[in-house]
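Here the complex is missing one protein chain, while the rest keep their positions.
Letters are used for the chains, namely A and B, taken in the order the chains are written, and counting of residues starts over at 1 for each.
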């Protein structure tokens, strides 16, 4: 029994804390509304709302917790009513309630709606249940009509999307604006003279055939490797190693000349 | 008393696109001892103000799409009002080596403007391109860019250089801050010297994005990567591996 009471105490404490949080948040918002209404902007205001709703959520979480005692099973019993001012109560409620009198207690301790309000709700519920078939039919008609309009708009949007995508697709296929092969041809040409060296120019003109390559190898091989040869001979020796690749480029270069009709 | 000496130098429009800020101008006082050019050069080297590194990205664009690219570059680059600058150059690539291979040749390039014949010629040393790892956005190669008189070809020839190859390059140049973009057509030299006898070597334009900067300014490479990104997918500007091209 004692354990349960302890649990109840701690739960109440937690709830009171949350409620206090909620109260301060609301107070802050009211303060803002009253004192900063000139400078207050909408996002700021919404932030306050978010804060309050956050507090509400955490409060309802505590109430809904499995371990929390079921509050509705507990009753609050007013033991003493008095029309006299009660200083303790004033202090506890921040001067909001000054007396614990018979005319105020039912309002403060109420756990159900007021009878008048309850009655009004009952009336509305009855009215809703008794909606005639005709009005419901009317409603349905509106719904179908609305659906029709919506599906029409949906169709239009879909069609536009298809067109859009088709266009983008066709653009992607024709989007070939650069060619990696051409990049390599150009960079090799300006970088290392591939296809530009004077030997290869002659080869292109004499028609591309593997014969010149043999000639070239023969020639450079035939050069005596004299020390006093000078840079010319040396450089040609250096070229010997890359001869085959030069020929390959020439074939490419020659085939590329034709489309220009020159 | 300050005297700024006359400079015989070379009008500021260096050959076509390859402008370079003037590096140092001497101001002298009577009291100050005169320093040799070599001293000034080593001081400039030491304080690292000589732009001797080239950051480079390369790509190409098909002839059919070049108009679109030029249009886009016009929008992206600095010289919007004046439009792109055109150039028409002749480039000759020389090499000189101390001895037979494996002795590495020294590569030198000479470039002259065919459309502005009285402009200085450009002599250029280009070092081995460094690809670096994936994290490096561009090729980096050392580069010395020298404006010279028109006797440079004869000078190089007599120096012992051999003309490896030559070509005609014609196109457009754009600027974006320190970056330079060239869109150019490469032509093979015709046998005759007539301009009509040149033939394009490809049905694409070569596109190059480059910056010449003092060494160590690697931040510029990142700017280049971002700029290159803006030209995709029209042009794919990439680090091209020269070693792969040779073999």
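In the analysis below, contacts are C-beta pairs under 8 Å (C-beta built on N, C-alpha and C of every residue); 3 or more make two chains touch, one makes a residue touch a chain.
Please note the rule applied: contacts and distances are computed from a predicted model.
Q: What protein name does the UniProt record of the undisplayed chain give, "Cyclin-H1-1", "MSF1-domain-containing protein", "Signal peptidase complex catalytic subunit SEC11" or "Mediator of RNA polymerase II transcription subunit 20"?
A: The chain we cannot see is recorded in UniProt as "Mediator of RNA polymerase II transcription subunit 20".
Q: Just one of B:48, B:64, B:149 or B:215 touches the chain that is missing; which is it?
A: Missing-chain contact among the listed residues: B:149.
Q: Can you list, in ascending order, the chain B residues touching the missing chain?
A: 1, 3, 5-10, 22-26, 28-30, 33-34, 36-38, 40-41, 45, 50, 52, 96-99, 106, 108, 123, 125, 144-149, 151-152, 154-155, 158-160
Assume only the chains that are shown with their structure count from here on.
Q: Counting in whole Å, what is the centre-to-centre distance of chain A and chain B, each centre being its mean C-alpha position?
A: 46
Q: Name, in rising order, each residue of chain B that touches chain A in their complex.
A: Counting only chain B, the residues touching chain A are 58-62, 64-65, 68-69, 91, 93, 95-97, 99-101, 103, 105, 160-162, 164-167, 169, 186, 188-189, 191, 199-204, 206, 233-236, 238, 240, 242, 245-247.
Q: Help me check something: in the complex, which residues belonging to chain A touch chain B?
A: Of all residues in chain A, those touching chain B are 175-180, 182-198, 201, 205, 225, 230-232, 234-235, 237-238, 241-242, 245, 253, 256-257, 259-260, 262.
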